[in-house]
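See structure below.
Every protein chain of the complex appears in place save one, which is left out.
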């Protein structure tokens, strides 16, 4: 069921290339500021950086509409930023402030922002997928052309929920795209030590579903694969499994010592940093100018700084919030 | 990962053919007597007949040693009989008597008989597989050549436990054989309405594991596939997924009205009754004589009758049993 | 002249409730193993006729994939629907506990109120039908202990209908328990039976000497006990809890305040069961006002056994309820 890579696959035009790049920079600047703020002791949170994985959600999201939905995971702030979650409430959420997307109650692993289409962020490996199916089912029942993207990791491809979800999605021809961000590690476990097959995308064959492995650090490849899968889903053609090969530069969680990683493997992966690579490509092809990118960088840095200030200047939620949102009706404690 | 069917696959010799047939008849006679006894109101139990599936465990079990183990399911009495569970305690168990394999505490869905290698019978779809892995792991740790067979249905191939189990078994190269008895239905659901792929065996490809679909009603095909998988497992070659195509003649559970089934499909399947077919083959090839088979039939019928009498003549367990076997040490109620 | 009624059993009542809700609200949808008509409309027929009437899109049979079932229900709820998910038997919720507990129950809270998950998960359970260790557990205490879930356990057809209507309409996830022993007993159900408010107990019979609290199948057992007690001149008040979480504290406390004595009965294992919460609450709230200790009855600390005599001993019998009442009558 491996997809053939046609010679003339969808190509992002210049504006779309810049759009992808802009999303990547927002992700990267945001990541950088988050780590800085944690180090300053001004954020108290477990942080799962996606540095190195910027291309994937950026190239996916330029193909999505605002009312398309995603379900993502603890390592998902890049997915949210790419999908368009505004940075102020996002920062306020990771800072546990009442101005956060979730009033500070969910925190970084559970950011939700339906306005932007971010419907679920889960801390449970594999659990983005079964829920994405339901969102896709709703879109189908509505007779809409909405699609849903389920993001998950390589490690998640070994858990039961993956299997049940892909089987159901295929049977029901749901407009859902399963995007596996294969960053070669699950916590401290190397991909091949957990996964009995060399390519996650091969598993699509178990569900009579199109499946494809792409270089998740290549914006063009990623764009083409995402675009085709999303169009197919919109057109009623059902789900696709995309395996995007990438790498997480900063280990599993902030503070990770990387001892479990092969030094050479890591160095090789880091040398393939997608941001400078895409930057060079944009400049080379004339899609962007040095000045244009410098301006973009500056604007985004300022936007991130503003979000951070907004968050840290906001109030914490009141303790009454413990009895709100447990049910629709406030409960007595 | 589909297995090539070599021209000269393993063939059961005459004695082995008779051995397979004898097991099949024991299963069939036992099934017949069970249904009769239920109809007489002398057994109170949910009964999941495997009439029609006799070949599978019979052709598997002639390749197993007494200390090889199996994990099976609610529809598993055929698997137990084929593996060699003596009929008296088996009958006493389904009759809820203290002389049963499990003192009457487990009942038909939970028959256990370690002496014969029947380690777990589960009522939970899919759950034979994760446990079978552990038994195989133990065999490997022991440095023994023991293997474990996990039996399950076609419906079970869609549940998460299937996926997790096959992945782990392949990674750890466990001596386990996953035997899917594909009887085309899961309760009232037709195979293709639940399973997004046309052959369960194709799913072996997700785990870099050998997988094969065989005619589960053909003792020769079934024997060859089982033998090869079992030898491979014994030799340290790891797990195999075998999909054995068959049919359950008596629906899901005793009392099933079959309304959900296509009449023609059912009639065609019933016409392929494996018992008369194998009988004819044995006679034709001269492996058996009419008289020999008639004697076998008579002996087995008597053995089943004896088991039934033994069971119904046995005592029920005393109520004290509720506090025994909850833990190793008897508890106070 | 009383309102017109129709005789139906609990399964028919659930079916009627779902049909009514589906007819009234196109957002009500249904999924589960074998629930559509080509698959028989549920293995015991609970959802028979619904896919034929409301279409294959809104009533979908699923593979055997409890995680996928509950996940799809949650997602569809986030997408604006009111899914009813059938899990065949309560023991199979063990496959879907992540979806139910980590997700359905928590998404509203974790999203700061942005998400709502108005799903109803209904399931059968209960001992007595020789299904043994893995098909008959009463696990409601787990769900009651999980913030964000409502747990409903009716005992008679009218309540099955009214409570199912309320669960479907409720903005939060509800666990709806169908007890094997109550399923096939036909009773009169008012033709206009509407929703019954969640969280409200029902005083089945008023009495003065002792309060008996039961729910689900054990209401049948308790009814028999009440009759026997009446023969011995003891006036028992019988409360059917109907909703286990949130349970009707006010109703139970008012009754026990009146009678001074309480006996709690459930089918689930006694230890760490629902009865513990109720007993602890009664004792704390009415300290010094009770005439005797609260007695809790439930299954012994044991898996559900197969053999008939053991199964009978596993289940609380009416005589045990009578004995418990007598033990506190002093």
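Each chain gets a letter, A, B and C, in the order it is written, and its residues are counted from 1.
Going forward, contacts are C-beta pairs under 8 Å (C-beta built on N, C-alpha and C of every residue); 3 or more make two chains touch, one makes a residue touch a chain.
Here the structure is a predicted model, which means the values were calculated and not measured.
Sort by label and list the shown chains the missing chain touches.
Displayed chains contacted by the hidden chain, ordered by label: A, B, C.
With respect to the chain omitted from the figure, which of B:12, B:57, B:76 or B:106 is a touching residue?
Within the whole complex, the residue contacting the unshown chain is B:106.
When the complex is taken as a whole, what residues of subunit C touch the one chain not shown?
Touch with the absent chain occurs at residues 91-92, 94-95, 97-98, 100-102, 105-106, 109-110, 132-134, 137, 139, 141-142, 144-148, 245, 268-269, 271-277, 279-280, 283-285, 287, 290, 292-296, 300-303, 305.
So which bits of subunit B touch the chain we can't see?
Listed in rising order, the touching residues are 69, 71, 100-106, 110, 112-114, 119-120, 122-124, 127, 129-142, 148, 160-161, 164-165, 167-168, 171-172, 321, 324-328, 331.
Name every residue on subunit A in touch with the hidden partner chain.
On the side of subunit A, residues 44-46, 96-98, 102-110, 122-126, 155-156, 158-160, 186-189, 193-195, 252, 259-260, 316-319, 321-323, 326, 331, 333 touch the unshown chain.
The definition used in the following text is that only the chains that are shown with their structure count from here on.
So how far apart, in whole Å, are subunit A and subunit B when each is placed at the average of its C-alpha atoms?
45
At what distance in angstrom does the C-alpha mean of subunit C lie from that of subunit B?
Subunit B and subunit C have C-alpha centres separated by 36 Å.
Counting only Cα atoms for the centres, state how far subunit A is from subunit C in Å.
40
What are the residues of subunit C that contact at least two other chains?
62-63, 65-67
Mind pulling the subunit A residues that touch 2 or more other chains?
Correct list: 160-161, 164, 167, 171.
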